[in-house]
Each structure stands twice: as structure tokens, then as C-alpha cells.
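Accompanying notes for the structure given below.
For this depiction, one protein chain was excluded, whereas all remaining protein chains were kept in their positions.
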Amino acid sequence: MCGIVGVSGAADAARLVFMGLYALQHRGQESVGISAVNDDGYARLSRRGGLAAEAFSDEDLDTLPGSLSLGHTRYSTAGGAGLVNSQPIVVSYREGDLGLVHNGNITNAGLLRTELVEEGALFQGTIDSEVIVHLIARSRCPSVEEQITEALSRLTGAFSVIITVGQTLYAARDPWGYRPLCLGRFPDGGWMAASESCALDLVGATFVRDIEPGEMIRIRGHELTSLKSIDSNAPRQHCIFELVYFTRPDSRVWGQSVDRARRAFGRQLAREQPAEADIVFSVPDSSNSAALGYAEESGIPYELGLIRNHYVGRTFIHPTQQGRDFRVRIKYNAVREVLEGQRVVVVDDSLVRGTTSMGLIRLIREAGAAEVHFRISSPPVRYPCFYGIDMPTREELIGARLTVEEIRQRLNVDSLGYLSLEGMVDAVSESGPFCHACFSGEYVAPLLDLEHGLEVPTTC
Amino acid sequence: MCGIVGVSGAADAARLVFMGLYALQHRGQESVGISAVNDDGYARLSRRGGLAAEAFSDEDLDTLPGSLSLGHTRYSTAGGAGLVNSQPIVVSYREGDLGLVHNGNITNAGLLRTELVEEGALFQGTIDSEVIVHLIARSRCPSVEEQITEALSRLTGAFSVIITVGQTLYAARDPWGYRPLCLGRFPDGGWMAASESCALDLVGATFVRDIEPGEMIRIRGHELTSLKSIDSNAPRQHCIFELVYFTRPDSRVWGQSVDRARRAFGRQLAREQPAEADIVFSVPDSSNSAALGYAEESGIPYELGLIRNHYVGRTFIHPTQQGRDFRVRIKYNAVREVLEGQRVVVVDDSLVRGTTSMGLIRLIREAGAAEVHFRISSPPVRYPCFYGIDMPTREELIGARLTVEEIRQRLNVDSLGYLSLEGMVDAVSESGPFCHACFSGEYVAPLLDLEHGLEVPTTC
Amino acid sequence: MCGIVGVSGAADAARLVFMGLYALQHRGQESVGISAVNDDGYARLSRRGGLAAEAFSDEDLDTLPGSLSLGHTRYSTAGGAGLVNSQPIVVSYREGDLGLVHNGNITNAGLLRTELVEEGALFQGTIDSEVIVHLIARSRCPSVEEQITEALSRLTGAFSVIITVGQTLYAARDPWGYRPLCLGRFPDGGWMAASESCALDLVGATFVRDIEPGEMIRIRGHELTSLKSIDSNAPRQHCIFELVYFTRPDSRVWGQSVDRARRAFGRQLAREQPAEADIVFSVPDSSNSAALGYAEESGIPYELGLIRNHYVGRTFIHPTQQGRDFRVRIKYNAVREVLEGQRVVVVDDSLVRGTTSMGLIRLIREAGAAEVHFRISSPPVRYPCFYGIDMPTREELIGARLTVEEIRQRLNVDSLGYLSLEGMVDAVSESGPFCHACFSGEYVAPLLDLEHGLEVPTTC
Partner (left out) sequence: MCGIVGVSGAADAARLVFMGLYALQHRGQESVGISAVNDDGYARLSRRGGLAAEAFSDEDLDTLPGSLSLGHTRYSTAGGAGLVNSQPIVVSYREGDLGLVHNGNITNAGLLRTELVEEGALFQGTIDSEVIVHLIARSRCPSVEEQITEALSRLTGAFSVIITVGQTLYAARDPWGYRPLCLGRFPDGGWMAASESCALDLVGATFVRDIEPGEMIRIRGHELTSLKSIDSNAPRQHCIFELVYFTRPDSRVWGQSVDRARRAFGRQLAREQPAEADIVFSVPDSSNSAALGYAEESGIPYELGLIRNHYVGRTFIHPTQQGRDFRVRIKYNAVREVLEGQRVVVVDDSLVRGTTSMGLIRLIREAGAAEVHFRISSPPVRYPCFYGIDMPTREELIGARLTVEEIRQRLNVDSLGYLSLEGMVDAVSESGPFCHACFSGEYVAPLLDLEHGLEVPTTC
């Protein structure tokens, strides 16, 4: 769960990348980094902990001159050495300075690392992305394009990458196409590549198209060339969880409006899991679209039953508040006047651990709801993700441990209904085929490290 | 525009106050302060710039022991001497340490200050709240209650105050009742007074009642006494702008759910200002309730046309973005798939300067809306507020300078409709009577400073 | 133990004050503050924790415009409310904005405070300096000069003060003259008042003269007038401890070079307390002058036996280092090659608690010294100071608890010799008469608070 951005051919590119990261903050809030290549080909780098919006000052951005820049925002700072595992990675190699940002999870990173270490490669940290830069540097191919192509061809799993070598930017997606990556253009001819189209909107770039699975594009200043990076017969495996939860509703992903996709999930959910109720409302903001779809299809009035407090920073729990859902309450409040005496349908996008939901249901009941019908606009999450979504272990996945009826009792709701796998996939079929391994356990890209008994990180 | 909280009779009161300030952050995001009275009667104080959520660490709260505490969150740090003008005010006087938090604006503060200065009083800063503590300290009345009552009786204008003297907490509202202040109880018997009930919800206190206009309550530990503080025939003047925009929708104010009030504004708006349109949507989040009311009444489907980015910190504008509504775009994005080709009703709660609205309308038009019908769930703001809402000067108020038709043209919308003053007041009549001076220019509490030619601050 | 500075009639006065505080950092390292009066007569204030050198940025100083400015550096941040007790104090009163910095200790501050509180005065903190501004504001005298004179006439004890009212600067010393305060002039006509002349040297001002005991000077821009502030027959009581330890050796105080005074102490010490030894060295840097005087007079070669590490910040003690004099060792190291096998005379300026000395002697013995003869260039400190030097309580004063022979044994030195009171006073007789209460217990200025059973702060 990361967001990546690259800009080429635009003055003060680092500032545009910074703005793009603003729009992608929902993809990672723990660390953020920007590199920029100056006219001399020298890459400067700045990585910080925290939100993009707070991590860089105007002066920081002044230290990153140039018209070519990369940015990365990261969900987790797990790993012992802090920023060593954050991105962009910037190194100097035979062809000059090389920068890389990566979203996804490489499923044979452990095997490749073992091989590289054996050859005398030095690793700074533990993230899988580091193997990519070593593979590029060690390629004996004559051109940079071929070096990158050779390196990417050796990877299995999920990767959307943006790379700079000297003054050239490369952007590529894995042959399965797990993670999104799209392309936009500035009015004056420069280019931006970004995880989601909402980043283009913010900086005033026009959406051009998605980068295709297995495609690599090369941008020099304003000039773009499409290269087939990886000759593979891999079937498409767009991550459906991006549509369910992860992307912003105003983004377009894989030819699909995310808002429209979630609306379709909600409508299908209403058909599959109807309820006798007075009102329907969402767990804001990620479920707003699905709840509205449910309301439309069911004819039950859409309401605002929960209010979300967006000013949530570090929270210090009062001793008497422990165990009283304080972390839920600081984020959400129920509107008593809306809920009191009502039979309510609560729509949420997914159910992972179930702990927040339990707190929310208690809040809703305390506010006087007569009946609570909980509806999830995706199937039960039962399997870990090895392609870049930071899911908890199976032991923590409530859907892997309990039956639907057991979960219903645990959450203390009058009814619980999930969207079916078929219903979900059909609702957005034009954007597929999809990877739904977290729901179905069907892992398509080979899990080579796992097969060789190597530990597989489940975070990006 | 401030939020205030007080806690009595609860261990670690400062932490409860801190949580309460979390819930009141929408009332002030520029500075925050907490005082606490330890068992020895000694008041400690900590004031910071910034959001409550970020200004205090757990260690900071450890330095504020005691079961009696006050908190304040402030909208503006205007004034030359920074935190000198922030609250709580904590001073030492004849009866011991005195702490005060104040929400509102005192309309004879200038006259009183002149008089106090003449007598040798020293002022630390420029805020009106400082006169209250001087009046209390200079009162020759024998009891603390009488000292406070005498002091408050000399004030005109708007004030909700919470005061600590030694181990006792006092909370009072001005006789007109401009600003809200409510009372809640902890399960184990302690009390919390707060600007809005959402603060009670967060800490697990139960809403008991509003403090009445002209009423003062005294709390010693768990024991509460109601005192008539100010013998006045002042007519009630609840600030209707609190319901229109300022309070959180999950709060109860003056016996009224804010969400219900805004819903009623929206429905009345639909009756007064109908539109031929395909969809209706809000400017999130403050207008969600009103937009939903409009959709209900009009039968036009409710949609999510604008997405709000909540991760907005300091923003550094790219040179090429200047003048391109960047500050609007970093906060909002339009969902093209929802808007394209549609005739849309956009509902906003109020129209003050009009600059953000102009940017939003451009965003909506660029996303392909066929027609834009702009609806405001309150009348045009035409007059400054002297009772504690931080309104711009008349020159900046678009409603004071232009006719509705001129504003429509300026905003470039197909139609523009405001809610009428009567319609607004009638929709929430059970909570009145109301002050609607910012719409009508009818100032009820005397504007003594203004009449004497003294400068009147329009910020709290 | 504080340092104060005031500048009048010089552009960018706050920056000159800041530089002056640099030179006075040895007088206080815990908090620092600067106020400045702009052309509009409005006083701005900035107070910070920490060293002057680190507390203010160039941007901070930009926020303090004007040609009239005050500065204060403080030894201790004791007191519950942090910066509330730091200086300058800036308040607004009848005659405009009033700023004050104070060095010394007022011995009837408690009585005055009680009286002021009774009259309704509000106090922000606990420092004695606050009573001065209240007395000024409450004076009914017609002119500012008379108001200040009346206020200062009511004080007993030690005070050097610099005050600004509007565009005028006042500087005064108590009638006994306990604390130093001198006057310098800029080449272009502006004035600086400062605790020590080293502050004048740093900013390029020329030393003019000391301000006299009981004198008040008034400076308006470039024009200076001397006023008799306090008509008193108080005998002079220059604090001799300023010469012994507190002032910088390059300062002139009371017509005396501090370096020359300490040299005289050292020579007299050699006459009174000779030793059979091979080398003499100082505890750097405060005893360098005295040690050199001892060496001159005794003919024993001067050496550098101890090295001081000046980069001492926060120190975290390793578990195995506890009890091993780590805090001494991080500051000093002994030079084995100098000490090994030698009979050494170690000269220190004063002996207060004795803990650092004990660690130093161990260091010196471990480095191989054959005999250690410890010489103190002042008498035993036996009494607390009520006039502004931060001495520990009598229980902590090693000279109050033990005889000289007992101290010798405790420190484990072969001989211990103090300078006699008569010897000390005679050595610098041209600068007296002196207060030597910390050595003799003779308190000349009345200790009114103490006589009335009020607690007397021993810190400034």
C-alpha cells in the first residue's frame, strides 16, 4: 500500500510531485520521499517520516531543483532501520544516478537477494525494491532500456515502478498488472505518471491512459515512447481490493470510475442482501459510494448516521476510557436523532479484523438504533495478500476464523450480509480480469519465495 | 469562534479536557490551551499553537495533574503577541488561582478596559476576556460567587465562560444566550461543561442539559448548584449561524439536533428554491445534511459529486498553479463520472466571501456538468458579527456588495437561490428566538464600544 | 543570577540586545527574552527556554522591530508555570506599554504582593519582579519618572532594572548598589545599559560609566538625563561574589578589572596560604586569573593540569558510570603527564557544595599527583544570599556544616586553605564597600519578608 508519482519535462518538478503525493496520501501516511534530477544529471533525495502534507517545507522543496522528479508515500515504517527502507531509492551506478519508486510486492525478492548477496552485493535495508536496482546495475546489457527490461523480467509478483536514469524517466507495470499506474500530461507538454488519476487532477494534468500490464514507457523531457518491457503471457490480475477500498472515489482505475464501481457494488449488495429497514447509512468516507448504491437499489432512504472527525492525530487514552472503544469514538460519533428507534442498514466496504466494526456497532446501538443490519460491499477477507496490500495474518482475519453467523453474533448485529465474489466481479467486469486472492485464495503470479520456504513480507 | 471545556470531580481531568478539545477542534484550530488545578489549589497552564490533536503530548498532559481542568481551542492567533492572547487565562488573585475560558465577544470590553487601566490594572494582551478577570479581582463582594456575578453583570454582548477559583468550577452564559454551553455527567459522578455535546459523547459523559442564558452553575467536586448569575430581562438571542454552519452535526444545541436543523433548512430550501435538475450534491462535509434535506424534499437523487481531501496541511503552490484555484483543488476534487452531462444542484451552507465557491463551480464545470444550480441553505451574509463569529469586513462580504443576480453572474451558475430569513428561522423555531444579525443587521445586545467610537474586535 | 541589557536610539535594537545577551550568557542559561518597542510605541515580546545563542533565529529577531529594546537571560526556570516567570515582563498600563528587566532579589516582595493582591491586582507568576510593574501602574504620580521613583522607593533589597515606557528607557540601581549595571555608548549616539561591560565590547559600544547606587537615568533616543531616583542614606554594598566568581574576567565592574581583582585574590591567597609544591594550576576557566596570581606570588610554576570540555550538552549516564564522577569527567580531564609524581596546588574560586571538587580531586589523584594542596580564593561560603545569587540552602553548603579540617578530610587533600575575609576585601578595597553576607552573615539591606515569616526566594 504505497503511492508513487513521477514527473518529467516540467520546471520545478519536485513541487509537482509533492502536490501529487498530497492527493495520494490515503495510500500511505507513515513516510514520504522525493528525489529530483537537476540539469547536471545529479539526483537529490529527501525522505521523511509522516504525512506528505507535513513532512516537507517550502525550503525543503527548494533543495530539490530540476525538471525530473520521483515521489513515494508509504503506509508502514516497519523494519528496524527506519528511513533506510523508505523510498525513493537513489544510487549511483555505471550509467549515472538511478532513482526508483515501487508500489507492489515482489514474490521472488528473497531468492534474488540471496543470489545477489552471494555475488557481493551490499544491501542497505530489507525492502524488496532494493533487488531491482541491483539487477539493473548488474545487467551486462548495453542500453539502459535493456538493463531495466532484463531486471524486470526476472521479477515475479506485483510491481508498478517509476525509474529515473540520468535525465530519462521510465515507468512500467508487471505483466499481471496488479497495481495501477496511469499517465497524464501537462498543458505545456510535460508528463506525470501516478498511482491514481486524482494526483493528475490536483496538479492540472490531463489523464491520458493507464500504463498497460507488461508495458514500459520511456520519457525524455516531453517525448514519450512506449516499449514492450516484458514479453509474457501472464493473464491480467487487476487487484479488485483497490476498487473495493484503497483508491480514492474520484480516481479512474482501469477504465473505471471508482465511485461508479463502488456504487455498483452497493446496488448488487442490495439485491443479494436485502433488509427490512428504515434508513441506510455508510461508515464514512470510504463506504459512502457503496451505501448510496445500496439506498438507490433498495429504495431505503440514505442518511448520515455517523459523523467522522477528521482531526485525528496522536491520541492519548484516558485511563477510564480504556476498553471503551475510545479509538473508534475519537474518529466517529453516532447521530442520536437520526438513529433513535430506527431499523438501520450500515454499509461498510470490507471487514478485515472486525475490531473497529465492533466499536461502531456499539456506538450505533447506544444511540438508540432498534435493529442493526450490517452489509459489507465485498466478500469475507480470508487470505493474506502477497501482492502488496498490507493485510493482517490469517489469525487476525475475522473472516478466516469465523463463519458468517459467528461473526454476526460477535458483532452483535441483527443481520450480516456480504457481497458474493461473483456479484462483486460481475459488477465491474469491464475492468477485469481481477486478482481476488484475499477473498478466494487464488494466487496467480507464482509465490516463489514462499515455495522455497523464505519469509515473505506482506507489506509494501 | 472558539470551543471551551471544563471538567470537575474526575481524576486526570486534563486528559478528559484534552479529549473534549479533540471533539471541538472544528471550533478553533490555531491555538489550544489547558489549565488544571492540583489538589493544592495551584493552577498549572499550558498553551500551544496548532491543533489540539498535535499540540499536546502525553508527557505534556502529565504535567497537568488534578481533578479540575479547563480547555480552550481558538480560531485565530491574530494579535501581535502570540500566545499572550490565547486561553485559558490563569492568574493569581486574592482568593487564590483563577482560571478562565471564554467563548463569545464582549461588546463593552473597550469601555471597561479604559476604566480598569485608569485604576492601575495591568493588561497582558488585547483580548476582551482579560477584562473579566480584572473585574472579578477588583470586586469588593465578600464571596467568590458574588464577585463573579458582579463582574458578569457589567458585561454586554456574548459570553459563555467557565471559571475555576481554587477547587471550584463555575460555568455561565450571558443573559441573551448567544453562544452554546451544555452540561454532561460522567458515570462516576464528575461533571463536564462544553460548548457542544459532541465533546461529552467522546469522553463517555451523558448530556444533562444546556446551561440557561443568564444562569451560573457552581460545581465543587461532584456537587452542582444552579445560581441565577445575572438578573436581566434580556431576550433570548441564540446565534442561528451556529446551527447553519459552525456546530458539528452530531451535536445537540438548544434542544435541537444540528443534523435535524440542517436537514430542515435543506427541505425548506427545496421548497423555496426548486430546480430542474438530475442530481443534487453537497459541498462536503458541512453541507451534507442540508443537501440530503434538499434531495428528500425535491425528489432529485442525492449524489457524491465532490470528494474532500482531509489531509490538508501547509500547502506550497507550484508557480504554474497560481491563480488556478489550487487551494480549492487541494481540498476538493470533482467526480467526473457523476457530473458529466448532468444538470446539478450544489448545496452549500452559506456564502461569505464567495472565493471558494467560485473555484468549486469552475471545478464542477470542468468535470462536465451541463447546468449548475447553486443553493445556499441560509440567507445572504450582509453584516459583521459583533458577538463572536469571525466574519470578514463588509467589503469582503459578497452578499453585502452585490445583488443575488450579480453574485449568480460572478459565480457563473445557471441559477442561484438562498434560503429566506423567515424560512430559516421557522424551520428551527423551537430553538429560538435567534440572533440573525449577520443576515438582518438586527443587533440586540447593545454595541456600547461601537457607540463610543472604540474599535471592536470581530474575532474571539 | 541574571543578565540584563537595554538599548535605546539604535536601529534594529533587538539584534544589538541579542548580541549583548550572547556576552552575558554566563549569567543565565535557562531562559532568555527580548522585547522591542516599535515606532508606534507598541512593545513586542519573545521569551524562550535555553541559551540566547540558540533560542532566537534571525527570523525571530525580524519580528522585533524598533530602536528601543530590552533583554534578559535567566539562570533558572524554577517555578511551576515555565516562561510565566521569565522576563522581560511586558504589560500595558495607563501610560502605554511597559517593559521591565530586573537583576537582583527584592527582600520585601512578599509583603508588597500581599498588599497589592488585597487591592485586586492580578499576578501572572511568582517572581518578585512582578510587584514592580504593579507598583508603577498603581502610582498616582503625574509623571512616569515619578511613578517609577515612587515604586522603586518602596523596595528593599537588590535590584538593577531597565524599564521602557513608550519610547523612553529608564535604568536604575537599588540604593545599596548590590548588582552591577553599566552604561555604554554607540559610535552614532545610541545607548546601551548592561549588567557587565563585556556586553558593550561585543557590540562595539564604548564603556561610559557605572550607573550609581540609587541613581536612575532616563534615555529618550540619544538623549540621556541622570535623575536621583531614590533618596536614601543606604551604605554601598557591592556584591563581592560578583568579583569572586560571577562576572566575566574581561568585564570592568565598579571601577575594577575583574581579571585584576581575581589576580589580587590569588596573590593574597599565596601570601596567606603558602604551599610546598612543584606546580600550580586552576580549575578552568573561572579560576584561571586567581591561579595565575597565586603562581606569580609564590613563584611556583603555572601549569595546565585540567582540560575542560566545552561541548557539554545533555548527558546520559551509562549505568556502569554512576557514582563514578561522570558529570565531572565529562567536563574536565586531568593531564597525566603534567600531574604524575608532582606536588600540586589546585586553585578554585569558591567552595559551595563541594561535590564537583571531590570529583576533581579524585581525577587529579588518579592522574598521579603526589600531593594535592587545595586553595580557595575566597572564604568559606556559610550563609544563603537574599540579594540575588542562587546559593544552595545552608544544609547543602559544605562550609556551613563542616570545619576546614573536616572539609580537608572529606575532599581528601593534603592541605586546604581559604582566603580570609579581610584579605579578600582589602585586595579590592577601591571597589567597595562590599556585601559579603554569604561569607559573613552580615545582611545590610533589611530582610523584611523574612522578618514577617514569609518565604523568601533565593533565586532571581
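Here are a few things to note about the model shown:
Order of writing sets the labels: A, B and C. Residues in every chain begin at 1.
We take it that a contact is a pair of C-beta atoms (placed from the backbone, for glycine too) under 8 Å apart; a residue touches a chain by one contact, two chains touch by 3 or more.
Since this is a predicted model, take the numbers as computed values, not measurements.
All shown chains touched by the missing chain in the whole complex, by label: A, C. One of C:Gly41, C:Gly166, C:Gly221 or C:Pro249 touches the chain omitted from the figure, and that residue is C:Pro249. In the complete complex, the residue from C:Leu70, C:Ala275 or C:Val338 that touches the missing chain is C:Val338. Across C:Glu30, C:Glu115 or C:Glu296, the residue that sits in touch with the chain not pictured is C:Glu296. In the full complex, chain C touches the omitted chain through residues 10-12, 15-16, 18-19, 22-23, 25-26, 29, 51-54, 56-58, 61, 188, 198, 201-204, 248-250, 252, 257, 259-260, 285, 288-289, 292, 296, 301-304, 307-316, 318-321, 324, 326, 329-330, 333-338.
Panel shows chain A; residues 42, 44-45, 80-81, 84, 90-94, 98, 117-118, 120-124, 126, 133-134, 137-139 of it touch the chain omitted from the view.
Rule of thumb we're sticking to: only the chains that are shown with their structure count from here on.
Counting only chains that touch, the fewest steps needed to get from chain A to chain C is 2. Our note on geometry: chain A versus chain C, Cα centroid distance of 61 Å, whole angstroms.
Chain B and chain C, compared by their mean Cα positions, are separated by 49 Å. Spacing of chain A relative to chain B, judged by their CA centroids, is 37 angstrom.
The multi-chain contact residues of chain A, meaning those touching 2 or more other chains, do not exist; every residue touches at most one other chain.
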